[in-house]
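This is the structure I have questions about; it appears just below.
For this depiction, one protein chain was excluded, whereas all remaining protein chains were kept in their positions.
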Amino acid sequence: MSSFEPVIGLEVHLQLNTRTKIFCSCANQYGCASNTNVCPVCLGLPGSLPVLNQQALLSAIKVGLGLNAQINPFIKFDRKNYYYPDLPKGYQISQYDFPVAKDGFLNIKIGDQEKRVRIKRAHLEEDAGKLVHDNSGSCSLVDFNRTGTPLIEIVTEPDLHSPQEAYDYLNILKLTLQYLDVSDCDMEKGSLRCDANVSIRPVGQTLLGTKTELKNMNSFRAVKAALEYEIRRHEQVITAGGKIVQETLLWDDAKAQTQTMRSKEEAHDYRYFPDPDLVPFTVDHKLIDSVRAELPELPQAKHIRFLSQYSLSEYDANILVADRGTADFFEAAVKEYPSPKKVANWMAGPVLMELNDRKMSIYELKISPASLIGLIKKVEEGIVSNLVGKEVLTFMLNEGKNADEVIKEKGLSQVSDDSALLVIIDEVIAQNPAVVEQIKSGKSNAAGFLVGQAMKKSGGRANPKKLNELITRRIAGV
Amino acid sequence: MSISKQDVKYVAALARIDLSDGELEGFTQTLAKIVHYVEQLQKLDLDNVKPTSHAVPMGNVLRSDETLKSLTQQQALSIAVEAKDGCFKVPLVIE
Partner (left out) sequence: MNLPQLTAHDLLDVFKSGKASPKEAYEDVLRRIKAVDPKVKAYVRPAKNQPDFKGGFQIPIALKDNLCTKQEEITCASRILKGFISPYDAGVVEKVKKSGGAVLGFANQDEFAFGSSCETSCYGPTFNPWDLQCVPGGSSGGSAAAVAADEAVWALGSDTGGSIRQPASFCGIVGLKPTYGRVSRYGLIAFASSLDQIGPLTKDVRDCALLLNIIAGYDERDSTCVNEPVPDYTKALVNDVRGLKIGVPKEAFAEGLDAQVRVSLEAAIDLLKKLGAVVTQVHLPHTPYAVATYYIVATAEASSNLARFDGVRYGLRVQPARARKNALVDMYEETRSKGFGAEAKRRIMLGTYALSSGYYDAYYLRGQKVRTLIKNDLDEAFKVCDVVLTPTSPTVAFKVGEKMSDPLSMYLSDIYTIPANLAGIPAISVPCGFSKGGLPIGMQLMGKAFDEEMLLRVSYTYEQNTEWHTRKPNL
């Protein structure tokens, strides 16, 4: 119905997981007592000076390469001047005209089509401190622990044309960054933050409409919701003959609407200039190649490989690739037991369920690829049933033991011994004369009921094939 | 180019300096004189000249990613104009 096309650009700020801050040797750590990870440099004391953290630069180059971007051979840092209580120096050290990386892209899927989202630039900068609102309501409090946390800002071109595309881009971006292991990408902790620019224009028009900037979205779902809201608002304003005012709006998740900022926004004049306290950096091919050599296989490449190499379904490949640890675990397991489909079923099913229940990453589980294969083999060999296999997995994870030990200790192995099963079968036959009659009169599928009953009595440990066989024989022989 | 009262007002606001009317008048006069003096640079042909940020060429100065001792909260707040609950206290900030 809509005759408007939304145009969306996203800015993602990512906190890097370096040990120390970007320009000083304070710990880069979340959740510490206020103002304990601070020093003269990150407090902006007079006379203090910044020195760039080597790891922050390497991580930024890694991000650049992971986003298919060009690494600038010459990079420098600039001062962005503005006043805010959480900004101790009265300027933020950022990068203006020579960012670490430029001209990258990520692909998203729209139906069966791949769409390229261009990434304009990725640059390093320092995070600001945190304003803590005081209960009295008469003052604000500042904690400078976060000041100087290394940030990389990743800016797209305005290539996104729906909230869904924005959502998909953010998901693939986050996954890529997680693979690169440069950040925990935790939006709740603020280690990944996203601002959005949005405008609309009549379909077919190339000129961009007036944009608004959206802030304060705390999840990708909120980004999507804020964009949907804002696009509707733009459409209503324009359709009613009004004009969009270029401004920054805050998303209110509870009210599900955008709101104008209360503080009056001034015209920004950031007066960028090269920071004379820092020297420029040259990034040569040797360095780029060494970082590139350490790049992991990225999710999209891995997904394609999983489909072809292991003949996995799209569904299984998606689930396995959605976490680098899970994918690595899967491949290690397949090496031990070359039946990818079976391993994938176990990974995407019971293992993933355990991960979710325990809110853990695969690395934290007390299980190795070899021990999972040990379990899968027990199931395949008929030592335990599929159902009991899942139970065994739970015990394995709880106790850190292998499948063999768990099955032995808990006596969970499948009962295939005829004499033991016949005792149960005879009980079931005696308790269900009517069903026995049905079977005798030719309704052989009624045997399934008896198998189920017998299985229940065995505590799930009976071998179902064997049960079926014995019941049929027993009834036929009576 | 010359600096006007309006320019001075603008930069004063950017620099968070509140000027009285008298100050505005005085600064506009002295700044206009100085700006006029530095105008002489406009005469030079600088098209093919590279800017110098540091006279002594330096580059690639990096620090290894190792923590050193930070200040304690008490040391940090010892410089504070006002402190409360382990934080620096400031006038109410409106977003």
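For clarity, chains are labelled A and B in written order, and residue numbers in each chain start from 1.
FYI, a residue touches a chain if its C-beta (ideal position, glycine included) is under 8 Å from a C-beta of that chain, and two chains touch if they have at least 3 such contacts.
As the structure is a prediction and not an experimental result, all values here were calculated from the model.
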For subunit A, the residues touching the chain missing from this view: 40, 43-52, 79, 81, 83, 85, 88-91, 142, 263, 269, 271-273, 275-279
Those residues of subunit B which, in the complete complex, touch the missing chain: 1, 3, 7-8, 10-12, 14-19, 23, 27, 30-31, 33-35, 37-38, 40-42, 44, 46, 49-56, 58, 61, 63, 71, 75-76, 78-82, 88, 90-94
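The working rule: only the chains that are shown with their structure count from here on.
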Rounded Å distance between subunit A and subunit B, as computed from the means of their C-alpha atoms: 40
Contact set on subunit B toward subunit A in their complex: 13-14, 16, 53-54, 58-68, 70-73, 76-77, 79, 84-95
In the complex with subunit B, residue positions of subunit A that touch it: 18-20, 25-27, 33-40, 43, 45, 51-57, 83, 85, 131-132, 134, 137-144, 250, 261-263, 266, 269, 271, 274, 276, 278-282
